[in-house]
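Note that one protein chain of the assembly has been removed; the remaining protein chains are unaltered in position.
Labels run A and B following the written order; every chain starts at residue 1.
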Amino acid sequence: MATHALAPGTQTYSRGTLYEWLTTTDHKKIGIMYVINSFLFFLIGGVLALVVRTELATPGLQLLTDEHLYNEMFTMHATVMIFLFVIPILAGLGNYAVPLQIGAPDMAFPRINALSLWMLPLGGILLLSSFVTGGAAAAGWTSYPPLSAEGPLNSPGAGQDLWIVSIVLIGTSSILGAINFLVTIFKMRAPGMTLFRMPIMVWTVLVTSVLVLMATPVITSALVMLFIDRNYGGHFFDPAAGGSAVLYQNIFWFYSHPAVYVMVLPAMGVISEVLPVFSRKPLFGYKAFVFATAGIGALGFSVWAHHMFTTGAVFLPFFSLLTFMIAVPTGVKMFNWVFTMFRGQLTFSTPLIFAIGFLTMFLIGGINGAFSASVPVDFALHDTYWVVAHLHYVLFGGSVFGVFAGIYYWFPKMSGRMLDEGLGKLQFVLMFVGFNLTFFPMHMLGVQGMPRRIADYAGDAGWNDWNLAATIGGFMIAASMLPFIWNVFVSLRNGKVAGDDPWEANTLEWATSSPPPPYNFDHLPEIRSERPLFDARHGRVGH
Amino acid sequence: MSSTPRKRPAPDALVAGAVVAILIALVAAVFLTGWGSTLYPPDAATSQGREVRGLYDIVFAFAVAIFVVVEGLIVWSVLRYRRKPTDEELPVQTHGNNLVEIIWTVIPTGIVLFLFVISWQTLNTVDAVSAQPDIRVHAIAGQFAWQFEYLDENGNKVATQLAPVYDTDTSLGGMAVPVGRSIQVTLDSPDVIHAFYVPRFLFKRDVVPGQTNRFEFTIDEDEVGQVFRGQCAELCGTGHRAMLFNVIALSPADYDAWLRALIEANNATPAPLPSGPVLNVAAKNISYDQATLSVPADAAFGITFDNQDPPGVLHDIDIRDGSGRVVADQQTIDGGTKTNYAYDPLAAGSYTFFCSIHANMTGTLTAE
Partner (left out) sequence: MTADSHALTTTDEHNPIAGLAHDQRGGLSNVILGMILFITSEVMFFAGLFAAYFSTRAANRPWPPEEFDHILNPFSIILVATAILIASSVTCQMAIWSIRKNDRRGFLRNIGVTFVLGVIFLILQAYDYSILFEEGMTMGSGPFGTTYFTLTGFHGAHVFGGVIMLGVVLYRGMSGQFSARHHDAVEAASLYWHFVDVVWILLFSILYFL
């Protein structure tokens, strides 16, 4: 974090000492630290994924001869990726962007904001410490009881308890963050920034925060009950004593399905910022997009049991219908994005390329999800690698590509320097090819009957080639991180100076210096539309 | 201020159009050459599975069509509308168009409603269970082995199959059922959640402790003699991936003979123990009561084995030598039962005795 002179005129604020960073309540520094912290956990989760993929490359147990260790690996991979990477990195981008985009000086509760941030590494360290205290949780990130209960064949030891405590901690961080976002968005918008002039990024963070606020406490309750069952002799989920195993699944998915939207809506917000800027057109159908976002949020609470079609304890038609219906607002968004580019003037900078990657991958992730909405088809596909393909097309092809679009888009604002375009495109190509090589074959594995979460498979089942391809792809994804990390290090020192508004963007964060002053704005342009900077640049008054 | 779009040079549109055409051709080629067949489930072996497969094909057709249309639009927009150095003026600032927005809300809604209705119809066939099925099987999934109880029409147990996997050498093991008959399976678990999954049935159903699930299937007549792979599909612990089973399709006559043989085997008096030393071993709470055993070298011996775990929890006592080669492979027994195992003479040395179901159950056996 060394302070050094930057180009004349643009940079007048020091980057701050390490002490300032660790004690800051500035939403911009907190947002950046969210991103850095999450990225470190992304690397850890990635290594765990590589261990899993290496084990599965060929039939037989090679790397992890103890299958329990294999179960620990994929459990921790999913837990780290979901709770310590995707959710917080999007919260981090939101933390950085939202106050700037609505013309506010900071978040509503800056100290609670810092608390939310620092709970994350604490939770992460607790979670990972289970590896050295007798074994990590190994019951899958879903941790269904009775497997996650006490018992010699279930989940003995402290790993599962540490898992519960850290998820509750991270969840609390999310809830506090959501309250902070909501109060900030409702109370601290600049004059003229009406709700329907807010950037889509702000809208998606708003809906996401509502989902977090309503859903995260519910998983906290499920985890608390699980903890009581494990440690204080409770019987919530113990069928032998009158409890119910499926009860946990209902409560868990009541959170975890909305959580899927928590993991993808802000990434959709990023895409909705990037596409108009690099197409030189407004977002097509702004209001429809807002309503679609809200619709996804509302429907998101009524589809949870589609994760439980095969339990035999679900009213199937209701959840099937709503699951199909949630495809409609998602489809509306897809068309809005495509028609934003349609008849535009596209500049293929790295953020746009990642955004297009998002569109193509998320399209597949949406389509292959519809298969599972059809209950009989889900009977065939549930808990196979098809589901693994689906969720990665949504959460990696969607969210992670969106995250990188956001990082390339806002890095100049955060640092005052541009990231290198060549390295960015190299990263994209490696990631895009590696991603599809890893996850597309999982469709084939799934329909041919390979279940998830198995450490080994028969060599004559016909799954060898696709598994090997997926493993090679996994290492390609890992390789794609190298140009990115190099890019960040080089560009922080020698990158092209960004200036206030390198992309000719639309929203308020580009109306201040790069990086912005601690109080964010000296001036605000007039806000008469959702594109105040565009209006100012082209001398327009609203629309 | 807004400008009308200038006429773009033709090559852009040509290139974009060509790429879209190539994309469509590629998708078509993938399916025409049979590469696309890897995206379809295997041929269904049951009448219920065929329904699912028919539904899958319809959903898949929609999926490919939607993919081609939207991906084509994306590719077209990306290639056709790149910014030229000469593009100084802004493109038309279109904020939206109510008509197209209504169209792309209504059409997807229609598609998903159609898919929902046909899914629901198929579900009613696939999920139907009859009051009087031809065959009743009670499948019990415990960590980490299946067992299949064959029931009569009143639901009383007539035989138990404790070996879930078909052995090609002995032709023993597996869940045999007759083709062309309705088979009703009830599912119970004494411990955690498992799932009964046979890929060629295109079907799975969770085995939930404290809840009896039920489903039916009828295997097609032309599948006689087939041995289908089955596997637990819900993570159930360390031995999850080894929780395999087979479903064997027999002609009704062969099935009757098979069941008679199973009943006989169930009722057979256990083989008398060899005239050597006899050890007593018990298993409880997924562990043996002894960590070390010792037997005389080069002499047959026996073990009286008492499985004190609850029903549904299977154990046995197999032996492997120092190199990991299994030298004695015994049949598992259910919780709450006893048996006598006879072992062939072992050369002097140190061996490991273990449970073939639970990897954590091991001990040292010394022959001296």
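In this text, contacts are C-beta pairs under 8 Å (C-beta built on N, C-alpha and C of every residue); 3 or more make two chains touch, one makes a residue touch a chain.
Values in this document were obtained by computation on a predicted structure and should not be read as measured data.
Trainee: Under the definition given at the start, what are the shown partners of the omitted chain?
Mentor: Counting the whole assembly, the omitted chain is in touch with A.
Trainee: Which residue among A:119, A:153, A:225 or A:389 touches the omitted chain?
Mentor: Missing-chain contact among the listed residues: A:225.
Trainee: Of the listed residues A:217, A:422 or A:459, which contacts the missing chain in the full complex?
Mentor: Considering the complete complex, A:217 is the one touching the chain left out.
Trainee: Identify the residue among A:192, A:317 or A:502 that touches the chain left out of the display.
Mentor: For the chain that is not drawn, the touching residue is A:192.
Trainee: On chain A, what residues meet the omitted chain?
Mentor: 103-106, 108-109, 175, 178-180, 182-183, 186-192, 213-222, 224-225, 228-229, 232-236, 241-244, 247, 250-251, 254, 519, 521-526
Everything below uses one rule, namely that only the chains that are shown with their structure count from here on.
Trainee: Provide the C-alpha centroid distance between chain A and chain B, rounded to the nearest whole angstrom.
Mentor: 31
Trainee: Over in the complex, which chain A residues touch chain B? Could you list them?
Mentor: 67-68, 71, 138-140, 144-147, 151-154, 239-240, 243-246, 279-282, 284-288, 310-313, 316-317, 320-321, 324-325, 327-328, 331-332, 334-335, 338-339, 341-348, 356, 359-360, 363-364, 367-368, 370-371, 373-377, 379-380, 382-384, 443-444, 447-449, 451-458, 461, 538-540, 543
Trainee: State the interface residues of chain B toward chain A in the complex, per the touch definition above.
Mentor: For this pair, the touching residues of chain B are 1, 5, 38-42, 49, 51-52, 55-56, 59-60, 62-63, 66-67, 70-71, 73-74, 77-78, 81-84, 87, 90-97, 100-101, 104-105, 108-109, 112-113, 115-116, 119-120, 122-123, 126-127, 143, 191-193, 195, 197, 199-200, 202-206, 208-211, 213-214, 229, 231-241, 285-287, 358-360.
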